[in-house]
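Up next is subunit A:
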Amino acid sequence: MAEETKPAAAAPPKPAPPPGPPPPKNPGMVTFTIDGREAVVKPGTNIIEAAASVGVSIPYYCWHKRLSIAANCRMCLVEMSNAPGGKLMPACQMTAAEGVAVKTDSPKVKDQQRATLEFLLVNHPVDCPICDQSGECKLQDYYFQYDTTASRLDVPKVKLGKRVPLGKLVVLDQERCILCTRCVRFMSEVRKNPQLGVDARGNHSVITTAPGQPLDDRYSGNVVDLCPVGALTSTDFRFRGRVWFLSSARSICTGCARGCNVFLDYMRDGTYRYRPRENDQVNQEWMCDEGRLSYKPFNDGRVLESRVGKARASRAAAVAEAASRLRTHAGQGTLAWLASPAASLEDLLAAALVARDGLELAEVYVGGQGDGWQDDFLRRADQNPNRAGLAMVARAFGLAVKPASDLAAAVAEGKVKAVWAVGADLATPELAAKLARAEALVVQAVNECELAAAATVLLPASPAPESDGTFVNFEGRPQRFELAYWPRGESLPHWGLCAEVGRALGLSSRWSSARQVYEDLGRRVAGDLPGFQWSSLPSIDRRKGLVPLAAGTVDGRLPGHRERMPLDGNGNVEWSRLPNP
Partner candidate 1 sequence: MKRFVGMWLVIGAVLVGLVGLFAAFYALAALGARGAVALGFPGFFGSAIVNAVTLMAVTLMTVAALLTVAERKWSAAMQDRIGANRILVLGKFPLGGVPYLLADALKMLTKESIYPAARSKFLFELAPVLAFSPTFALFAVVPVGPEVRALGQTVGMWVANPDAGLLWIFALAGLSVYGTTLAGWASNSRVGMLGAVRASAQMISYEVSLGLSLVGVMIAYRTVNLQAMAIAQGVEVLGPVPALGLLLQPLGFLVFFTSSFAETKRAPFDLPEGESEIVGYFLEYSGMKFGLLFLAEFVEVVILAAVTTAVFLGGWHPVLFEGWLKAHLDPLAFGAVCAASFLAKVILLTWLQLVIRWLLPRFRYDQIQGLCWKLLLPGALVNVFVTAAAVLVDPSLQVLAWIGVVEIVAIFGITMAVSKPKAAHGGHDHGDAHGHAAHAAGH
Partner candidate 2 sequence: MPYQIDNRPADTRESLYFPEIFRAIGLVVKTFWRNAFFSRDPNTDILERDRSSNRVTTLQYPEEKAPYPAGYRGLHRLVPRPDGSPRCVACYMCATACPAQCIYIEAAEVEGDPIEKYPKQFVIDELRCVVCGFCVEACPKDAIRMDTGEHPAPTYAREGQIYDLKRLLRGPPVSYEKDPWLVRPSRLTDAALKADRAAARPYGTQGTDEYTQTPGFSVRELAAEAKARGEAK
């Protein structure tokens, strides 16, 4: 901001170009100018990307770098010195050529942009108030950036279907659609499952599925993200919140072992949606519908209070109770540790330390969700995000890994009388019923489930968005996720609960953040995670669409929000002052 009026560095005077086709300035690369700035790109790069590389943004709707080029929105037209007859050329379709001068801000281009926007808006309904897209809508952005002229509309708008359910997850508003066909191309090119198409002509063109055929692809949710306007919206997120109130955290989908990178959009202490986050090695920028909905357990059916037996107890009392029950069985061979592969690496590290040092255990039983479906695109059969991480931790602490069914058998035989379950997910209810017969069942659970219901001591655990942590996906790739909001209710992340249990057992486990856990114990697994830096999250712009609004409010609070978390002077939560005595 300080530089606003500083004179721009004067460009050095250019030598007169030699006659004839000049040799490439940078061999192997293409050198050309955009708005007077010189750009050097690989051959074959289109103008939009080339322009972006030198900080010039060209508006576009239909172009997408992972889809084929349609050039049908006409928003990206630019002036190119090599265009025949001075025609405006679509920047998405044109590749950079040596020595070409591209102009993106000439009056002609500006006029064209205005004309295109006006055209796109002629039939657009006045739906901003009820449209979920407003706030991250490219029509709004570009209108405000490139047009801002008032309407000259003097004809009725075309009336089309307002609420056409395409599939379970996607609903279409045909009036808002600008027919960029990104969704159509996604279905046919990426999914190779061409369920969407454009029907009819002219004003009556609409996106549609084949008659009687719903959009039931298992990756259909991606078309919602792809849609640059509010035509395709998610039935799941529909009307639940306004996007400018949402903040995003970089997170990892917990739906399967793939570990798709996602933005976790949250408001206050609720998760509102997942949006895929770009990572070429893992998920490009897609995710499956099932994963997209896998945030729901973060909000619903949570265990938020500690229980001893069926009675509510303070967390401190419950931890003491749990420790005393576990202690009586420790070293007797009648105690078992059941770990969930849905817990993060830090959770498991902390738990393993307590299990080995505090409870003198030498084996770990692995619970977790049972297998689901798998395909050759993203989805893995293993529905737990951190099974590989669990294996690493077990190896690091020298614990034998056994399946949960063995534990059920041992409990049934009476060999194991006490179970400490870190994470309560089990493949089948029967397994839970078998475990429930244990004399002492200390469960740290995120959600209410059979095992939680059967627990003799139940401690509330927090899911991924309420802590930092790491998941190791099926390929052994460690992926960090970050804290979105503070733990709800009385809950703590597993590592926090393990720290308390460990302290009650006489260990000196005093971690106050996942980072500390990793710094403390991470070196044990570091050999398995070459090159992994705990603090390095890929730095990607956190939000698409709207920039500000963590959330449009004076003190960072949302409308109607009330203080809940005890924070210290730096805005960090004071764990010691969390609501428990």
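As a working rule, contacts are C-beta pairs under 8 Å (C-beta built on N, C-alpha and C of every residue); 3 or more make two chains touch, one makes a residue touch a chain; residues count from 1.
On the choice of candidates, all candidates are chains of the complex that A comes from, given by their letters.
Since the model is a prediction, treat every value here as computed from it, not as a measurement.
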Pick from 1 or 2, the complex member that touches subunit A:
2
Hey, which residues of subunit A end up touching candidate 2 in the complex?
126, 128-130, 134, 153-157, 159, 162-163, 238-240, 242, 244-245, 552-554, 557-561
